[in-house]
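Some chains have been omitted; the remaining ones sit where they do in the full complex.
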Amino acid sequence: QQRAQFQEQINKFNDICWETCIDKPSSRLDSKTETCIVNCVNRFIDLNLFCAQKFAQMIQQNGGF
Amino acid sequence: AQELLTKISEKCFKKCITKPSSSLDSSEQKCIAMCMDRYMDSWNLVSKAYSSRIQ
């Protein structure tokens, strides 16, 4: 069950990073594309944390949104 | 609220991070903060317009 949740998360991240980093599929992932994917995952996590924090502040300040 | 936060993350990633690099640089952070504020402004505006329409 936890495994299913993990896979769902990966599916979502891969969806976003595929769209961000892959233009046309080629015979292998070159290093530039690999770097893009790894950075994409990490920046997407950063952005999620950033937004979650800011969102919590907003709700506290406004007593809702 | 969780769903809204998920939407914000996806929308603002698309608007602000076109070439993911080794960290969020300051212009990306600024873009994300603005994007989030505008998304909430838009959400509140939609909510008001929808409410007044269906009453």
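Letters are used for the chains, namely A and B, taken in the order the chains are written, and counting of residues starts over at 1 for each.
One rule holds in what follows: a residue touches a chain if its C-beta (ideal position, glycine included) is under 8 Å from a C-beta of that chain, and two chains touch if they have at least 3 such contacts.
Small disclaimer: the values here were computed from a predicted structure and weren't measured.
Peer 1: What is the chain count formula for the full complex in this file, using the labels shown?
Peer 2: Beyond the single copies shown, the full file gives A x3, B x3.
One rule holds in what follows: only the chains that are shown with their structure count from here on.
Peer 1: Indicate the whole-number Å distance between the mean C-alpha point of chain A and the mean C-alpha point of chain B.
Peer 2: Centre-to-centre distance between chain A and chain B: 15 Å.
Peer 1: In the complex of these two chains, what residues of chain B are touching chain A?
Peer 2: 1, 4-5, 8-10, 12-13, 16-24, 28-29, 32-33, 36, 40, 43-44
Peer 1: Would you pull the chain A residues touching chain B in the complex into a rising list?
Peer 2: It is residues 16-17, 20-21, 36, 39-40, 42-44, 46-48, 50-52, 54-55, 58-59, 65 of chain A that touch chain B.
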